[in-house]
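Note that one protein chain of the assembly has been removed; the remaining protein chains are unaltered in position.
In order of appearance the chains are A and B, and numbering begins at 1 in each one.
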Amino acid sequence: MGKIVIDDQVMDNVEILAKLSLTGEERAQAMEKMQEILDYMEQLNTLDTDNVEPLVNLYDRGNVFRDDVIEDNDIKSEIVAGAPKQKDGQYMVPKTI
Amino acid sequence: MGIEQLSALEIGQKIKKKELTAVEAAQACFDRMDAMESEVHAFITIDRERAMAEARRVQKGIMDGTYTGPLAGVPVAVKDNICTKGVATTCASRILENYVPPYDAHVIERLKEAGAVIIGKTNMDEFAMGSTTETSAMGITRNPRNTDHVPGGSSGGSCAAVAANEVFAALGSDTGGSIRQPSAYCGVAGMKPTYGTVSRYGLIAYASSLDQIGPVGKNVADCAALLEIISGPDRRDSTCVAGESLDFSGLWEEYKISPEAVAAGLRGMRVGVPEEYFTGGIDPQIRDAVLKAADTMKAGGAIVETFSLGMTQYMIPAYYIIACAQASSNLARFDGVKYGYRTEGAGDLHDMYKKTRAQGFGWEVKKRILLGSFVLSSGYYDAYYIKALKANRLIKEAFDRAFEKYDLILAPAAPSAAPKLGTSLTDPLKMYLSDIYTVAVNLAGLPAMSMPCGQTGSLPVGLQLIGQRFKDDIVVRGAAAYEVLRGNWMASEAPSEEVKEAL
């Protein structure tokens, strides 16, 4: 892959993915810093990783399962009570349709 | 000398011998905080009433024999990214400013079972993203050794609190050096255990495959005692179910015999010194202090030799890609719906998300989320994330090779001493580079301890001892031996006669 350029198009997409609204100033600064860091990360391209498996799980000591047994708790109402907006034991959000 | 200067095990012993109560120990911490906090600001939340009530309850339990462990009644502090039921847990972020978890993290349950008294939640870089504790939304923490300097980070609050004698021990978390680097800067002992040794259940995630909770103490024995309590399997963390609880009883026996017996643990230990870690951007004074520690260990009977570790230039790029990518996903849940901050007067759903997150997260966090979203995005995933995971495997294999020859790897904890406040954030790349000696340990899932090995001016220098996976005991034994050989440094270090009795 050639040099990655963080341009407006990339940034528009990344803002949507990250769900962040940036001010013009923040955006310019973010683009500059991201570019700087990505340029630095280019170093990785000098590493030969042909035939190397990505390391996904450091902890790998066989299967880890739970049994299909119900576990109840007494904090359900507290969980919902922590929401910034709620109604009748439900989380309230701006309408979705 | 006030009791605040004592180590955690010494306090535990005094309480056990009824020379001191848990309530008096907690009060000593609060008195010390009154003197220090306005300057140091190590804590985000101090809940005196709750802590005093807890101290009274624990004291009763000690009297009736419910609590018999070495840290029963001892005040401890907890980094503010570890969930505490009923006590605010903010990650030093506006987005969680008023968040009170309805449950305790696994390590908190363990501390409570052991009778430790949690006296407060410590400051940190926001969501553990930073190396100075300056990205905290709750104000900066100053280094108690020299308050013009940062305490390091991200567990800067925990390390500063211990260094300032505001508390006897603390918990931190380490994703890329977040316990070891501030421990070095503040002149305390701090350990990152093997990935999978301590349950992450209740630790608010930064990078799930790298995060690990660990102890911060005034000396190696305090860290070991805390680690005995918090380690062990937890069926709620799939990456920590087969692990055994660490047991340092062998070490405790040696402490009982004599410091020399502890120091003898180094005899025949093979210690590798990676040559790459002592060239390039390292401060010469740091280099000299750390190499002097290598000499000390050699004099103590260790077989010390230099070797080439390799892969060092790939460690930071791989680390930041992996950490930011996982963070972008882990921090997606902070959206104004279920807990924490929510913006006022947003329009539609996505507007609410974007404004909440824009207002709730600080700049460093936003940058890492943006970067992480980018490296996972379509078209770049293989080039960045998968490439980084491949580099990660090669880095792990480099360590595997080293551990065929060595029991421990000796390294600096950071390339310089604590920088001055306000000098790091302007240049993120420089800040990231300061993690050069610590990040690979997380990538390879290894145990490592940081402890002071000298000074440069008023500031401590940190030595790092790295061990093989699930050989946390060797790291602790090596560190304890070195500590004895090193002798007194600043704070109280080697356990006193009283501690030996306690163990």
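Methods note: a contact is a pair of C-beta atoms (placed from the backbone, for glycine too) under 8 Å apart; a residue touches a chain by one contact, two chains touch by 3 or more.
In this text, contacts and distances are computed from a predicted model.
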Tell me the UniProt protein name of the chain this structure doesn't show, selecting from "Acetolactate synthase", "Carbohydrate ABC transporter permease", "Aspartyl/glutamyl-tRNA(Asn/Gln) amidotransferase subunit B" or "Penicillin-binding protein transpeptidase domain-containing protein".
"Aspartyl/glutamyl-tRNA(Asn/Gln) amidotransferase subunit B"
Displayed chains contacting the withheld chain
A, B
With the missing chain put back, one of B:Phe168, B:Phe248, B:Tyr314 or B:Tyr339 would touch it. Which one?
B:Tyr339
Which candidate, B:Tyr99, B:Phe361 or B:Tyr437, sits in contact with the chain we can't see?
B:Tyr99
For the full complex, which residue in A:Leu17, A:Met31 or A:Leu44 touches the chain that was left out?
A:Leu17
Residues from chain B at the interface with the omitted partner, ascending
82-83, 89, 91, 96, 99, 101-103, 105, 200-205, 207-209, 235-239, 325-326, 328-329, 332-335, 337-339, 349-350, 353, 373, 376-378, 381, 385
Where the unshown chain meets chain A, residue by residue:
13, 16-17, 19, 56-57, 59-73, 75-76, 79-80, 85, 87-97
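Note that only the chains that are shown with their structure count from here on.
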Which residues of chain B touch chain A in the complex?
99-100, 102-103, 195-196, 209, 235, 238-242, 313-314, 316-318, 320-321, 328, 332, 335-342, 346-355, 357-358, 361, 363, 366-367, 369-374, 377, 380, 383-384, 386-394, 396, 428-429, 432, 444-445
Residue positions on chain A within touch of chain B in the complex are 1, 4, 6, 10, 13-15, 17-22, 26, 30, 33-34, 36-38, 40-41, 43-45, 47, 49, 52-59, 61-62, 64, 66, 75, 78-79, 82-85, 91, 93-96
